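Notes for the one structure printed next.
Missing here is one protein chain; the remaining ones are kept as they sit in the complex.
On to chain A.
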Amino acid sequence: MSLSPSLKTPFTDFTGAVVSHQWGSRCRDMELKALDCLEAYGLTRGVTKCEDLITDFQECSLRVKEVSRYVAMRSERERQYHAGERTKENRYAPPPKPDSY
């Protein structure tokens, strides 16, 4: 994966950390661990050695796998309904209480 800008100038150094997850996001710790690892090993070795930390941070931040899960579940439910395996009453689950999330 490409984790550094293609052209490194002082401007990319200044603006690299302007906005980050350290501002109270839920991915704060994962970002810190991944970047500490990268800083310890450098970029070239770090991309291979810290791969787990980096991919976990990316998953936390972008939630690609989580969203794919939901898409898969949703499309499976619709497929089951249109194939007749689910009745109209059974199509969806009862909704949760509105103030519980």
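Couple of notes before you dig in:
In this text, a residue touches a chain if its C-beta (ideal position, glycine included) is under 8 Å from a C-beta of that chain, and two chains touch if they have at least 3 such contacts; residues count from 1.
Going forward, contacts and distances are computed from a predicted model.
As stated in its UniProt record, the chain not included in the shown complex is "NADH dehydrogenase [ubiquinone] 1 alpha subcomplex subunit 13", which appears among "Glutathione S-transferase", "N(6)-L-threonylcarbamoyladenine synthase", "Carbonic anhydrase" or "NADH dehydrogenase [ubiquinone] 1 alpha subcomplex subunit 13". Within the set A:6, A:87 or A:100, the residue that contacts the chain not displayed is A:100.
Listed by residue number, the positions of chain A touching the unshown chain are 26, 30, 33, 52-53, 55-56, 59-60, 63, 65-70, 72-74, 76-77, 80, 92-101.
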